[in-house]
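The complex is shown incomplete by one protein chain, all other protein chains being positioned as in the whole.
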Amino acid sequence: MSLEYTSSEMMSVTAARALENGMTCFVGIGLPSEAANLARLTHAPEVVLIYESGTLQTKPDILPLSIGDGELCESALTTVAVPEMFRYWLQGGKVDVGFLGTAQIDRFANLNTTLIGDYKAPKVRLPGGGGAPEIATNAGEVFITLKHSKRAFVKDVDFVTTLGFGRDGKGRDNVPNIGKGPTRVITDLCVMKPDPETKELVVVSLHPGVTREEVIDATGWDIRFAEQLESTPEPSENELTILRELKARTERAHAGE
Amino acid sequence: MSLEYTSSEMMSVTAARALENGMTCFVGIGLPSEAANLARLTHAPEVVLIYESGTLQTKPDILPLSIGDGELCESALTTVAVPEMFRYWLQGGKVDVGFLGTAQIDRFANLNTTLIGDYKAPKVRLPGGGGAPEIATNAGEVFITLKHSKRAFVKDVDFVTTLGFGRDGKGRDNVPNIGKGPTRVITDLCVMKPDPETKELVVVSLHPGVTREEVIDATGWDIRFAEQLESTPEPSENELTILRELKARTERAHAGE
Amino acid sequence: MAEFLSLHDAVARYVQDGATVAMEGFTHLIPFAAGHEVIWQKKRDLTLIRMTPDIIYDQMIGAGCAKKVIFSWGGNPGVGSLHRLRDAVEKGWPCKIEILEHSHAAMACAFEAGAAGLPLAVFRGYIGSELPSVNDQIKFIECPFTGERLAAVPSVRPDVSIIHAQRADRQGNVLVEGIVGVQKEAVLAAKHSIVTVEEIVDDLNAHPNACVIPSWAISAVAVAEKGALPSYTHGYYGRSNRFYKEWDAIARDRDTFTQWLDENVYRKEEKR
Partner (left out) sequence: MAEFLSLHDAVARYVQDGATVAMEGFTHLIPFAAGHEVIWQKKRDLTLIRMTPDIIYDQMIGAGCAKKVIFSWGGNPGVGSLHRLRDAVEKGWPCKIEILEHSHAAMACAFEAGAAGLPLAVFRGYIGSELPSVNDQIKFIECPFTGERLAAVPSVRPDVSIIHAQRADRQGNVLVEGIVGVQKEAVLAAKHSIVTVEEIVDDLNAHPNACVIPSWAISAVAVAEKGALPSYTHGYYGRSNRFYKEWDAIARDRDTFTQWLDENVYRKEEKR
């Protein structure tokens, strides 16, 4: 039996599966938040979700629109001040994985959420760094999820808001007290991991039905594929049902006042 | 009509009167605590008392034995963590006056609560600095209260735990972001203030019935007296009654388990 | 002791043209009523500090109150861009504004350091980021014990901070509850502070370790019922996610924005 699902759903389910039960995860808003909560509602009931608004171990029933929705506080174990969140919980080394989205990512998994073009005369001004620069360096490792496109996957980001492995892949070498950095990138087409040596992103798994050509066309550099290229497991019926219910609940809640 | 009172009572009442209504006061345990609470229960009902245990704006009904008695927390506006107390409230400049006791004090109002003798081979080991070193520099000004004796009032302290005006009287000169330092010392014999120029302590007021000779005999340096030497006003009946009730309540409470 | 003032009088007294102003509230408890009062009083040349400028600064920037914005994430949460901020930065409408941008960790630590009376915040940050190349206020120091290179930023010390909170008692002590963000830090770091509250009560009924800001650490308390809408007040009313989404269309265009401002701030405030 083959299930019907969208590439977005495939991305969310794959991203969710990256989280192991019991991990502490510092969650970015949007796709990471969707994936992290799906993980919590499926295979990882004891995953600990932390949002930068200060909400520790939160269990929202609907996805937050903002990083500080009331739902996050009401369902949290406790809520701390934002300086404490960044100092004790993130910088203090209590976070296993930072889960981030981005506007632009390059071959060394550097993230740009600052701007497109030149800093002094931007073509497009993006929201900026937010929590990402320190999440990416203080968390044990980093998962990144975003839609695959040539605009997003560029050879070199216009601006390194947030360190992946630096413009030469060596940005974490010999830096004390720094996390492993991005260990996987989950898109709607595939899963990528950094090459253990060069730190360049390599496709390790293609989603069902996706071709190498599609990935190549959607990537702004000469993307490499792992020798043992895998096929990403399909979503289960249970995962899809729970994801769809979560999104439906969320939509209903946000449509109201 | 002349009231009967002890020299200790005279000291407490005089120390209490130094606090103005509405001041925020960082309170040391022991004599300062007694004086500060007497002030609150008499002429200064809105004096704000802060103890280093994190209790903000506390109104204990009995005097605490320790700096962190339950009474302090139960009667406080709120209780914060100790790092916050020292960072936001003291170092953050929210304290008008630090009220301190001491074991030794010298002519420049430097305080020693560390040891008598040499640091490596002390004759008497005292408890140490506690909150005093930073209370004395971060509070707007400092009041000091202790019993007058030649052992306590020495020409040069054995160890400067806490800055008065330094070993030469110039310890606060050109230091940025520092309080005025000790502005008065209240003993069971007299009130002293630093000379505006040299910062050496000068007796400005003698308690009723106390002679210059008594002060000279109880002071370990060649103590000076102000030209306009005043006589400290006597305690009022109301002050004595309230002080005695406070001490009686405290004794009863501490005698129990 | 905090003085009880009308919001009008509090803003008139403490928000001066050219001042450095922090209006905080991390998604929750954003002081919109105070922001509208600042717009209505046509304050100008403000340096606006906020971790997340949000709609409140988008409105103030569009209304011409700002000459500079210091921030760490400038978007409409979950929706998209802040169009008025972008129009000011990119095209100088209604006036040119300067921006200085940080990361959240830097600003959170800078507020903490401001509350702590320190000139700088030290933290492990900005490693490998290019933000230090466009923000000359980011420096690095060496730990004298370990030799580790750590980031340093100046502390935040606003002329005036404005926050919204649930309630004050009759002495002016304020209870903040829920997502408390950097609000207490903003108040303690500032020379002056205004707190708007939903209501004044006899007793805060706060638990022993509640986030209570004492009256003597606040300049003015002003009642502003629903003063955080379209943001929310935990225990009082929810966030208008709908308005946050609608704002995108309103703010996208100078004319619709101007009309909105006219109808919802200038004329509404005049009716008071």
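By written order: A, B and C. Residues from 1 in each chain.
Please note the rule applied: contacts are C-beta pairs under 8 Å (C-beta built on N, C-alpha and C of every residue); 3 or more make two chains touch, one makes a residue touch a chain.
All values reported here derive from a predicted model rather than from experimental measurement.
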item	value
Hidden-chain contact residue, picked from the options B:22, B:45 or B:127	B:127
Contacting the left-out chain in the complete assembly, out of B:137, B:205 or B:232	B:137
Contacting the left-out chain in the complete assembly, out of B:163, B:186 or B:201	B:163
Contact partner of the left-out chain, one of B:6, B:177 or B:231	B:177
Residues of chain A in contact with the chain not shown	22, 24, 46, 48, 56-57, 73-74, 76-80, 87-88, 91-94, 138, 177
On chain B, residues whose C-beta touches the chain left out of the figure	29-30, 52-55, 64-70, 72-74, 79-83, 85-87, 90-91, 110, 114, 119, 122, 125-134, 137-138, 159-163, 166, 171-172, 175-178, 253-257
On chain C, residues whose C-beta touches the chain left out of the figure	116-120, 122-124, 137, 139, 141, 143-146, 148, 150, 152, 154, 177-178, 180, 207-211, 234
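The definition used in the following text is that only the chains that are shown with their structure count from here on.
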item	value
Interchain centroid distance [CA atoms averaged], chain B/chain C, Å	40
CA centroid of chain A to CA centroid of chain B, Å	57
Separation of chain A from chain C, taking each centre as the mean of its C-alpha atoms, in whole Å	28
Contacts with 2+ other chains: residues of chain A	none
Contacts with 2+ other chains: residues of chain C	112, 184-185, 211
